[in-house]
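This is the structure I want to talk about, given as structure tokens.
Yeah, one chain of the complex is gone here, protein chain that is, but the others are all in their spots.
Chain naming follows the written order as A, B and C, and within any one chain the residues start at number 1.
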Amino acid sequence: MFKTSVTIEWGDCDEAGIVFYPNYFYWMDCSFQRLLRARGLSQREVRKRFGAVTPITQAHADFTAPARYDDALDITVSVTLEGERRFRVDYDFHSGGKRVGSGHEIRAFALIGADGAIKGAPVNPEFMSILTPAT
Amino acid sequence: MFKTSVTIEWGDCDEAGIVFYPNYFYWMDCSFQRLLRARGLSQREVRKRFGAVTPITQAHADFTAPARYDDALDITVSVTLEGERRFRVDYDFHSGGKRVGSGHEIRAFALIGADGAIKGAPVNPEFMSILTPAT
Amino acid sequence: MFKTSVTIEWGDCDEAGIVFYPNYFYWMDCSFQRLLRARGLSQREVRKRFGAVTPITQAHADFTAPARYDDALDITVSVTLEGERRFRVDYDFHSGGKRVGSGHEIRAFALIGADGAIKGAPVNPEFMSILTPAT
Partner (left out) sequence: MFKTSVTIEWGDCDEAGIVFYPNYFYWMDCSFQRLLRARGLSQREVRKRFGAVTPITQAHADFTAPARYDDALDITVSVTLEGERRFRVDYDFHSGGKRVGSGHEIRAFALIGADGAIKGAPVNPEFMSILTPAT
């Protein structure tokens, strides 16, 4: 499990004074990138080391309580295999100790061919073990 | 069913040259606002006429094909009741006649009290019939 | 002079109910892309036809009146040469016939070398005449 946090900025909120919800997906993507970075990877490194990209096939979020400008948002991230060719990234959002929402992404594992085209493939086991260390 | 469209802008795409996915949720919200507007409503009008707001409780999207800068995205929107106190807004995204994704939002119907606090309530039938005209 | 317009969306406004100002720069960039498109060009076409990109070196905006959710924003765009190697794109924003702001971008003209690196160059006269037709 990986933890990160963001502070909700003025520009992230709408006229109702609460987070404009697409921003939660921006933070989900950011948190996944931060997880990669914390494990010594990055989109570019994944490309170089595994010849792969991880396109999103599904994104989902449930919102249970409003969050506002200046609130700190604590995010936990965990990764699990989803079938053979996909993995799922789960996110939990807490603010001031209270859960404000949760969500997930499903990402495919796709290899980049010599012509630049990408093609679905089984998730690389080494890649997977880097994202889901036994702790 | 309501139809609208957007053109995918340079700033909507990421380094991979495809739409950065949180933007789909921005377009979902925009499309709902446009539907309200096309029916003579708006967030402010909903507030005035029904004393209500429609907070998001769930958002979901499935991505089936990439869409790129300069592509026109055709969006269809349809609204259905979801239980007594919520409604669901379904979105379909097509580009060049091909489906690139779909998604939905679940929105609660909430009345604004005298103190400004909001409280879940049965979806107003008049509001619902405006969003789902028999055609 | 090129004209385009956008509708200010719910998610474009902040808690004060007015446009969160970085969005004006997003619309400036969009308007420039629309101008390119209207002239049969696009970032990709500029790259192919002129071997060039047009990186931003300066962006500026003055805000004279607030604009709000649901307002239509009418944007006029005009392009002029700025020295030998740059051009300037001016933008005017009106809403309901009233000027709400104005701004400009300065963009360099840069050729893409065989190694992919870009290098400043005199603005291609054909490119310039496409963006500034005598009318």
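As a convention for this text, a residue touches a chain if its C-beta (ideal position, glycine included) is under 8 Å from a C-beta of that chain, and two chains touch if they have at least 3 such contacts.
In this text, all values refer to a predicted model and were calculated from it rather than measured experimentally.
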Sole contact to the chain not displayed, among C:61, C:81 or C:128: C:61
Of C:53, C:81, C:111 or C:128, the one touching the omitted chain in the full complex: C:53
Contact set of chain B toward the excluded chain (per top definition): 10-11, 13-17, 20, 22, 69
Interface with the undisplayed chain - residues on chain A: 7, 9-11, 26, 29-30, 33-34, 37, 42-44, 69-70
Missing-partner contacts on chain C, residue numbers: 15-16, 20-23, 25-26, 29, 43, 53, 55-64, 66
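Here is the rule we use: only the chains that are shown with their structure count from here on.
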C-alpha-based rotation, chain B on chain C, 0 to 180 degrees, nearest 5: 180
Equivalent interface positions on chain A and chain C, same or different at half: same
Centroid distance [mean C-alpha coordinates] between chain B and chain A, Å: 23
CA centroid of chain B to CA centroid of chain C, Å: 28
Separation of mean Cα positions, chain C and chain A [Å, integer]: 32
Multi-partner residues of chain B (at least 2 other chains): 26, 29, 43
